[in-house]
Each structure stands twice: as structure tokens, then as C-alpha cells.
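This structure is in C-alpha cells; I'll ask about it shortly.
Missing here: one protein chain of the complex. Every other protein chain is in place.
So that you can tell them apart, the chains are marked A, B and C in the order they are listed, and the count of residues begins at 1 in each.
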Amino acid sequence: MDLTFSREEEAFRERVRSFIAEHLPARLKGRTRRDLATKEDYLDWHRTLYRKGWVAPLWPKEYGGTDWSVTERYIFNEECARAETPPLIPFGLAMVGPVIYTFGNAAQKQKFLPRILSGDDWWCQGYSEPGAGSDLASLKTRAVRDGDHYVVNGQKTWTTLAQFADWIFCLVRTDPSVKPQQGITFLLVDMKTPGITVKPIIVLDGVREVNEVFFDDVMVPIENRVGEENQGWTYAKFLLVHERSGIAGVARSKKAIERLREIAAAEQVDGTPLIETDEFARKVAEVEIDLTALEFTELRTLAAEARGGHAGPESSILKIKGTEIQQRITELTLEAVGYYAYPDAHGFGDNEYPVGPEDSVGTAGVYFNMRKASIYGGSNEIQRNIIAKAVLGL
Amino acid sequence: MDLTFSREEEAFRERVRSFIAEHLPARLKGRTRRDLATKEDYLDWHRTLYRKGWVAPLWPKEYGGTDWSVTERYIFNEECARAETPPLIPFGLAMVGPVIYTFGNAAQKQKFLPRILSGDDWWCQGYSEPGAGSDLASLKTRAVRDGDHYVVNGQKTWTTLAQFADWIFCLVRTDPSVKPQQGITFLLVDMKTPGITVKPIIVLDGVREVNEVFFDDVMVPIENRVGEENQGWTYAKFLLVHERSGIAGVARSKKAIERLREIAAAEQVDGTPLIETDEFARKVAEVEIDLTALEFTELRTLAAEARGGHAGPESSILKIKGTEIQQRITELTLEAVGYYAYPDAHGFGDNEYPVGPEDSVGTAGVYFNMRKASIYGGSNEIQRNIIAKAVLGL
Amino acid sequence: MDFAYSEEQNLLRNSVVRLLADNYSFETFKKVSRGEPGWRPESWKQFAELGLLGAPLPEAYGGLGGGPVETMVVMEAFGRALVVEPYVPTVVVGGGILQSAGSEAHKQEWLPKIAAGDAVLAFAFAEPQGRYNLADLAVTAKKQGSAYVLNGQKSVVIGAPFAHALIVTARTAGARREEKGLSVFLVNRRARGISTRDFPTVDGLRASEITFENVEVPADNLVGTPDDALPLIEQIVDEAIAAHCAEALGAMRMLQESTVEFSKTRKQFGVPIGKFQALQHRMVDMFMQVEQSASMTLMVTLKLGDSESARKKAASAAKVQIGKAARFVGQNAVQIHGGMGMTDELALGHYFKRVTMIDTLYGNVDHHLKRYASLG
Partner (left out) sequence: MDFAYSEEQNLLRNSVVRLLADNYSFETFKKVSRGEPGWRPESWKQFAELGLLGAPLPEAYGGLGGGPVETMVVMEAFGRALVVEPYVPTVVVGGGILQSAGSEAHKQEWLPKIAAGDAVLAFAFAEPQGRYNLADLAVTAKKQGSAYVLNGQKSVVIGAPFAHALIVTARTAGARREEKGLSVFLVNRRARGISTRDFPTVDGLRASEITFENVEVPADNLVGTPDDALPLIEQIVDEAIAAHCAEALGAMRMLQESTVEFSKTRKQFGVPIGKFQALQHRMVDMFMQVEQSASMTLMVTLKLGDSESARKKAASAAKVQIGKAARFVGQNAVQIHGGMGMTDELALGHYFKRVTMIDTLYGNVDHHLKRYASLG
């Protein structure tokens, strides 16, 4: 057993670090998803990594992956977090891409994969519906075969950044007569197809992050079906357990704690920096210790993968603890700023700077918004159900 | 709305206080159930209150009650806790007594009630069975009619202080062919009846507090059946919701916090009394605040009762929060004594004083033992089920 | 001991609940909180007509002659309806401070106006450097002739954008954070030298950052004893805390009840989610938190007139309970609502925001735990 990195790994880290230092524009550094207002903001860093060949470390080499070891991927993620690079939108790279290269046909691979890598196609995810959240299999959006097309009718919801999307991957019901899981098909749908309407949902912090997507007699060519008709649930499940590394968000949370410490060092309580008060110092220590435990849980998972195993349902721990920690950090940050949590960051004009110290701006909004982390992507209750069943055998 | 006591109520408090001061022997003061080793220890204070006519404040005047108002009962409990009087064993006074005067016949009332009041009969409770804990209605102890007797066979368990008991009240199955709740009968059984065997169960802290009670062809005269055959579940349920005042244990917990403060004032951390360290002071404050909330929740319940309502299923809150607080106090006390939690108080000879400061002796045992509080008397999970169903309508 | 409302209190309760049901829907809240001027003078007038604005004020000055219980009744109802109008700053703080420490002239001028709905007040007590310490003041008031001259900055003054006057805490003597040396002033919101930056708050209120630059305040506008106002400020803040506890209680009841209702209709896996035991127990815990908060709201309300240390302990204990409950109830209400809990269009999220911000107001859980513990 050994915690240290090999000389080769250290050299790799150096290469990553200097690449980032050289290519990350100052205006993008430290900008989180919520600060990125335009599509261009999002794609800028994506394209930089694409040009370097580093945009899809998880993909097999033949489709444009990097062929890195588990440890190298870990180092890459750490360095990105350290440098506060903007996040990459996962819907193409981490979600539909792997489905296409695993279950798609040659034509689909050729058509879609390069444009995902290059950022030419922006994807969004059509899973949830108003009546189908945690119980995804109860989805009702219908697709009826009509010659060489499917005609899709129904509604998806909580569709993140659909307003920017060129394509949406959808679970649709093609056979309502069988068990819910069995009659589902996985379709790739061009967002420009007539009959698609996108309506914004404003979330708690006043931001347009998610949408409703309506389908009204939308014609989808059969060649845009992934795999077999009625087998979509298999591909969807694959996506749910596929590669959860990064889902824990350890490196990002470390950075967030660093920021929290800075804020709490500036805030004074009776002349003492908040971070030096017994109670707050302990609370920060507690979340940091939790995060250390999670980091090693993730490392153990990665090590098991590297030894040829693969991430099992235990990795639901990474989702549960990861989101709990992210939420806790936003909660402590809200606490740290005191009264300056009050101003509504979205209540100021576009060219007007909100009141309060820079670090305090929007902390309440971030806290409110982060409540989603334990809801989306399989709620933490669903994750607990998975562990109870698949790991504990209950 | 008014928090103050009337002049009459204050005078009542004075009377109670001086009676206790005059009659509580020093050797009994502050002794909890676990310190009372002999039957005589237990009965001493019971008999003192009996002679005064104060042993059964909850009972109707006609059966030997005190006819006190809700507020007077509250004051009486407060004063007892304040003076650290020994506890009264509830099985006769608070449990079978009310069942007998509510559902028993004249002969039963005449035979049993006076001896419960006087302490001549010690009762224990035959509810739980090895296979029937939270799911009490699944009990299997059989009673078969044979002339003017029931023949009882089966086993009860977790029977508190059965080793001292003269009588046991039992739920037995008289009709196994109907729904579990329907074929149950409520019997009063003389512990001297042939066929009864009592076997101790040693609990976590090494104390004999509970027992198994075995029934082997035990003959119980029909006149010892309370109410109707097969209607026992009604009487059992009555007992479960009857008079929960006191179940919160507010006054006793206040005293326990006082003790905790004393212990934490004596214990030093780097030269500072533990109670003055930021972290410990906060933890004690937290449990004290919790207790204040519970106290007012209980007062609100009492006030509703006094206005003619009666304690509904909301009073399950008193059980849940009350036990959580009791457990938390024992946990903090264990923490406070540091290394002197280690010595096993039962590992010393009878005449040997255990090592460590007096206040530390047995703290770990009390902590371990108190885990039962959330299990017995309807586990806290069952209490939550009750609230979910009966209050929230889920 | 008696926990029942009097007949008048019951009447008050029924009438405020009815008024809000008829006139203060969630749609109203959204429209008012998102538009200008950020409050609804028309509602304020209705409150006045019903006597709410004078509920805890003396009858001699146009009030109903009630006290903390009346405030509790009003604020719990306001919490249920997400009322944005500045009741606490105007009636509880403004009315309260003038009633207990104002001169006869102050009372005659202001109390009837408050009760009639003709005066809105705001309480300028927080400062950028002071966090929750009421004595950590950098705003100074220097006596010059027959006036005091105020300089410095106050933060997040709720209701200030539409206030006629400000209750301002300032240092007239002593060093920063010293207990002695504080005074309270009644300051015309339009006085020369006051500049404000108005903004919306995350929970739908309006507030201002206020800068005082050589603002002259007539010495007559000093309220109470000069240089020794901390006890007065603390008393009033504890009363405001009790009022906000009641507000939070009303909001938490809505969160808890609407979560239970939602769980009965929302189906997943073919059954209402309220049938899942893990969620049931969570909702029971929410219910218990709300009930414990109701108990503490009652407790602090009934103890506001007790000895100083009993009152302080009561206020801090209540604030701790409410702050913890708000977090637990709010977070779980959102969680159980799932995606629906995250939308800005549902009332739920706004209750969550309101109770979250009440934890911050006048000191959060940590602050009050420490204060409670320090009172021994």
C-alpha cells in the first residue's frame, strides 16, 4: 500500500498544470456553471481541451479518449479543480457519448461522436417528466412508429440548459402494454425538429437553469434510435451506473472549503476572525474531515477499478456524501457572510454591482440552488434504496 | 395567556415541598431505579406517599386519587423531581390500576385497587414476547378455557422487575382464528401460581432489571379476566395512550442536566472547567433548550387536557423527544467524565468502592442502559408511525 | 397557568387570517415582491383598519392595548401569508421603542400615526463590521449644540426604502464594542446627508444600505437615556425576535403542511410518496420541529416581561430552536417536493427562503447558543 504518486505521475501532473496555466483565460477562472451566461462562455474551455485532445478522458482511445490510467484521470481532475477551470457540461461527454459508443451503430458513432468532442453539438437530457421523477420508468412520453419515423408526443422537464441545446437524448415509451421498464426506447432528437417547444423554469435563486420541453407530433427518423426498440431502459441504466468518478466532486469541494475559509477569515466576530472562533472552526473542520473520508472512499473505488473491478452500487455513497458535503459547504458559506446574505444578487441591474463584500454576493442563492444536488440525478433517497437493495440485500 | 401560578397553586407547592423535606429519608434521596437494590428500597417512599394519600394523583378520587388539577399534578411532579425522590414503579399505579378501575368489575376493583395503593401487591407487565415486540398484536401466549379456569402456556419477555412481583397482568391469545388484534384477552395472574418460572435477563450495564417469564399450564381463575374475553386489545390500547403526562420526564431531565453541569464543572480541560469550554457549554445549552421546548410542549398538552380535551396521538412527541433528551444527557455525562467512564461499576466487590470520582461511577452503564428508552414502551419508530398515521394522515 | 387565547385575541386571530385569505394570496406576494415599490400601501391600510398596526400599542395612542401575545397572533398569520410589509420594524421595533423609552411628544406624534398606517419606520442597527453584536457600532453621533451629528454606515435596513423615519443606533461615547456609550435616535428618512442604496432581498423584502454623512438630528430626537441605550436595544431586539419566531412558525407550518399534502397526491412507483416510511418519519420529524417551535414561540412571548436575564435566555433559546427547525423543515420540504421544490413559481421555495433569512436576522443559531450559554 502506498499513497505516493510515481515519478511519471508527478510529471503528468506538471504537464497538466502548465497547460492549464497557459491556456485558461483569466476571465473564465473560477467561474462556475451559474456564472456562465452565454453558450460561448461554456464552450470556450471545452474547445481548448478538445484541441489538446483532453476533452474526454473517460472515452476509449479509439473514439477520442486519452487512454489515461485511473490515477492520471484523478490527477487531471484535481488540477482542474485546483485551477478552478469552468465545468464541462456532462450531457454530451459523460452521458450520451458513452451510450452511443457502447450501444450505437457505426453510422451514429460517426455522425455524433466527433461533434460531441468538438463542442459543435450541444446535448441535453430528456429523462424526467412531470409524473416521472425518481420513478423514471413510469415515463409517459409516447413514440409511435410511422413508416421510417417515430412520432413523439409528450413532455420532459427539469431539462438543464435545453435553451442552448442542438440535440436531446430522450427516453420514450414505445410499448405501453408491457411492464414499465420494458417498453422504453432511447431516441436522439434534433432540437430543430418542428413540434419541439422549450419553456424556461426559473429556480429558487432566480436563474434559468432548467426547462420544460414539449413534444407535439415530433418526427424522429428511425436511424436516430439507439440500439433496439423497447430496450431503452438497459441503456438508461447503463448511464446511471457508468463512471461515477467525479460525481463525488471532491476536488471542487476542497476548493469551496478554501473559499469558505477566506470568507470566514475576513468576517469578524467581536474583533476575532470568524474562522478563529471555536464553533465555526469546528464546523469547517468537520466538513473538511468528512471530505477527507470521501476522498479516500473515492480513491478506494478508483483503486478497485484500476485492479480490474468496476464501480458497483457502493459508488452511490459518492453521490450521497458528495452532495451532502457540497450542500453543507454552501450552508456554512451562507452562515459566514451574516447579514450580507440578504441582498438578492439577481435584483440588481445588469451593470450594477450588488451591495456587500464581493465574496458574499449570491451566497444565499447558491445555498438555495444547491438543494437540487440531493434531488437531481437520482435523489439521495433513491440512492439509499439502491444501496439497501443491491449492497445490503434488503 | 399567563405563565404564572395562582396563589393557591403556590401554596400547594409549598405544602408538597415541606412534606417531602420532612418525610424523604436522606438515604433514599437521589436514588434512581437502578440504585434501589431491594424491594423494600422501592416500597419505602411508595408507602410514605400512600399514608399521605398522595400515591395515585392520576386516579379518580373515588378509588383513592387526589382530585388534583392538571396544574397541581404538574407542580407535584416538579417538586418530586426537584427533591430527587425515588421513582414509583408504574406497573400497578399507572398501568394495571387504571385498567382495573376503568374496565374491571366491582369485585376486581375491591380486591386489587387498595393493595396497589398500599404497595401490598407488586405488579409487573406481561405484554412483550420473544416474537412480539413492536408488533405486540402478534403475541402467541395461549390461554385455553377449561371449566372456570384459563390454562395459560407461553412466554413473556423484557418483564421489568418480575423478580419482585406478586401479580402480573398479561395479554394472552384466546382465539387464534381471528385477526391478531381480535383474539386477545387481558388476564391478571398471581405470580405464585404453579407453572410460572422467572428467568433473569442481564442487560448491557450488567444489571438484572428485566426477566423472561414462562407459563407452563398455569391455571388462572376466570374471575381474573378483565372485561370481555377477546377484547383485551382494547384495554391494552387504552393503556398505551392513557395519561402520558410524565412520560416526557421533563423534571427528571432538568435534574439530570443540573448533575451534568456539576460534573462538567469539576472536570478540567487544560485548567478550564469543562463546562466553561465553548464546545461543551454549547452542547449542554442545546439539550437544555431542547428540554425547554419539550417542557412547553407538555404544558400545552396539559393545558389542552385541562380545557377538557385529552392527550391525543400528538403526545407521542413527548415520548420521542423525552427519551431522545434523556439519552442525550447520559451521552454528555459519559463524555464529561473522560477516562473514568472506563471502570465497570459492577466489577467491584459489594463493599468495595469503585475507582474514580463519585460522580463518574457507573456513567457508562447508565448511558448503555438508557438506550432502552427509545426501544421499550413502544419504540420511537412505532411512535413515529403513530404520528404519521394518526396526526398527519399518511 | 393558562395557554388559551382571550376572546379578543381569538377575534383578532380570526380577522387577520380572514383578511389575508381574502386579500393576500401567493400571487399577490409574487407581484408585490417582484414589482415596485416592493410593498403594497393598500394592504398596509387594510392592516390599519383592522387594528393590526396598533395591536400591541396603548389605547391612549390609538392602539388596541394588546401586548406580545397580540403581536404573536398577527405575526404567525403574516408568516403563513408571506407578508412583505414592514410590520416588525414599524410596529414592534418602532412602536415598541417609542412606547417604552420615547418622550410624551414622541408618543403623541408617532404612535397614532403608526396605528393609523400613516407612518412606516425602519430599524437601522446592523453595520458591515458588526455581525450580530449590537454594540459593535462604528456609526457615531456627536453632540453639537442642540443637535447630534451622525456619521457612518448601516447595513441591510429592512423596510427603509419606504420608511418615513429610521430608528438608528449609534455610538455617542466609548469605544467600539463597549457596552456603554450607545444611544438611539429617531431620524427623518429624508434628512440631509442620508444616502441610501435600495435593493430587494432574497426573501422578497426591500432593504437599504444607508450612509450617514454629517446628518444633523435635533437633540429632541434622542430616544431614551443617552450613552446607555444597550438595555433598551436588547429589550426591543428580544421583542422583535419573538415576533419573527411567530412569523417563522407560521411559515414553517405552511412548509410542513404543504409537504404532507403534496406527499399524499404525488405518486411514484404507483403509490403516493407519503406511503414511503422513510419520508413518513422525516415528515414526523418536521412536524415535531414545528410543534417544538410553537412551544418556544409561546414561551418567549410570555417571558418578554420577565427579568432581563430570563428574557434574554428565553429569546436566545427560542431563536436557536426556530433557526434549527427552519433549516430542517425548509430543507426537507424542498427535498420531499423534489424538482417541484426547486421552482420559483411555487410558494414553497419562498417560505424556505423566508425562514432561512429569519435565522440570520438578529443573530443565527450559533450566536444565540453562545449568548444562551453565557447567561449561565
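Assume contacts are C-beta pairs under 8 Å (C-beta built on N, C-alpha and C of every residue); 3 or more make two chains touch, one makes a residue touch a chain.
The model shown is predicted, which means the values in this text are computed figures rather than measured ones.
Chemist: For the unseen chain, which displayed partners does it touch in the full complex?
Modeler: Checking the complete complex, the chain left out touches A, B, C.
Chemist: Decide which residue listed in C:Lys45, C:Lys107, C:Arg197 or C:His281 touches the omitted chain of the complex.
Modeler: Only one listed residue reaches the unshown chain, and that is C:His281.
Chemist: With the missing chain put back, which residues of chain A would touch it? List them for me.
Modeler: Missing-chain contacts on chain A: residues 1-5, 9, 71, 74, 278, 281-282, 284-286, 288-290, 292-297, 299-300, 303, 307, 314, 317, 320-321, 381, 384-385, 387-388, 391-394.
Chemist: For review purposes, identify every residue of chain C that touches the missing chain, sorted by number.
Modeler: Residue positions of chain C that touch the missing chain: 276-278, 280-281.
Chemist: Just the residue numbers, please: which parts of chain B touch the chain that's not shown?
Modeler: Counting over the whole complex, chain B touches the hidden chain at residues 128, 131, 133-135, 138, 157-158, 201-206, 210, 267-271, 274, 279-280, 331, 334-335, 338-344, 347-348, 354-357, 364-365, 367-369, 371-372, 374-376, 379-381, 384.
We take it that only the chains that are shown with their structure count from here on.
Chemist: Taking the mean of each chain's Cα atoms, which chain ends up nearest the overall Cα mean?
Modeler: Chain closest to the assembly's C-alpha mean: C.
Chemist: From the centre of chain A, which chain's CA centre is farthest?
Modeler: Result for the farthest chain: B.
Chemist: Taking each chain's centre as the mean position of its Cα atoms, how many Å separate chain A from chain C?
Modeler: Centres of chain A and chain C (C-alpha means) sit 39 Å apart.
Chemist: So which bits of chain A are touching at least two other chains?
Modeler: 279 - these are the residues of chain A that touch more than one other chain.
Chemist: Which residues does chain C have that touch at least 2 chains other than itself?
Modeler: If we look for residues of chain C contacting two or more partner chains, we find 369-370.
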